[in-house]
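As you look at this complex, bear in mind that one protein chain is not there, while each of the others sits in place.
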Amino acid sequence: MDLFRALDISASGLSAQRKRMEVIGENLANSETTRTAAGGPYRRKTVLLQAAEGPGFAAALGNGAAREGGVQVAGVVESADAPRRVHRPDHPQAGPDGFVSLPNVNPMTEMVDMLATTRAYEANATAFQAAKSMGIKLLELLR
Amino acid sequence: MADLTVGPVALRPITPGGTLRAAPASGAAGFAEAFSRALGEVNTLQVRAEESARALASGKAGDTVDTVVSIEKANIAFQLTLQIRNKLLEAYQEIMRMQV
Partner (left out) sequence: MLSRLFEGTVDRLSQGLAFARERQAVVARNIANAETPGYQAQDVVFDDLLASASSGGPGAPAAAAPSRQIPARDGLARSDGNDVHLDRQMARLAETQIYQQALVQILSSHFTALKQAISGRV
């Protein structure tokens, strides 16, 4: 139903921001993880976002205004940035020079991202509610 | 923002006299024609409304605005023809009651 299009779009936004929040949480939890299964310190992860095509893209009723969909998570990537080298000679993972490689996670950056993500999530929730009440309002004509 | 100018609602009272005046000199025959044309329109509107509602119910990518509006249009059109038929019936019965 055409009314569901807007709901699906906003739902995709909510999902994407949820995923982002998860990844931010993971980054913060692992900000001091010096050894991972793959070897080496934890690397900061980010979510790749991409505008999505709508379901009925090819066979659309409208004149193109909202054939497209919402947003999709294209993937989660690890940062290629070099890890932080910190001088901590008594750290179990410290090298012979006394330096240890710590994750390239900056808690300040993660907090800023968390604020943006929260704001985006709330905006999507508002849009979802708006679409829902517009749909209900339209059906009042049949009452 | 779109400029939405809504004109005044143009309502015409429904009277048998009004419809009959529009009929040609042949009176009854001309009116019957006009009336059956109107019934045809009502039928078209109702068929369209039903089709839209069915498409919507089966989850096809329908146009909800169009469906809702065409359902109401069909309702109103039907009520109109029903009232016309009732008024005609009243008029006919009154004429039949007249002392010749």
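As written, the chain order gives the labels A and B, with residue 1 at the start of each chain.
Convention: contacts are C-beta pairs under 8 Å (C-beta built on N, C-alpha and C of every residue); 3 or more make two chains touch, one makes a residue touch a chain.
Because the structure is a prediction, the values reported are computed rather than measured.
Undergrad: Which subunit A residues touch the hidden chain?
TA: 2-3, 5-6, 9-10, 12-13, 16-17, 20, 49-51, 61-66, 68-71, 116-117, 119-120, 123-124, 126-128, 130-131, 133-134, 137-138, 140-141
Undergrad: Counting contacts across the full complex, list the positions on subunit B that touch the omitted chain.
TA: 1-2, 4, 6-7, 9-14, 34, 37-38, 41-42, 44-45, 47-48, 52, 62-66, 69, 72-73, 76-77, 79-80, 83
Please note the rule applied: only the chains that are shown with their structure count from here on.
Undergrad: Averaging over Cα atoms per chain, report the distance between subunit A and subunit B in Å.
TA: Going by mean C-alpha positions, subunit A sits 55 Å from subunit B.
Undergrad: Which bits of subunit B are touching subunit A when the two form their complex?
TA: Answer in residue numbers: 56, 59, 61-65, 68-69, 71-72.
Undergrad: Quick check: in the complex, which residue numbers of subunit A touch subunit B?
TA: 1-3, 56, 59, 61, 135, 138-139, 141-142
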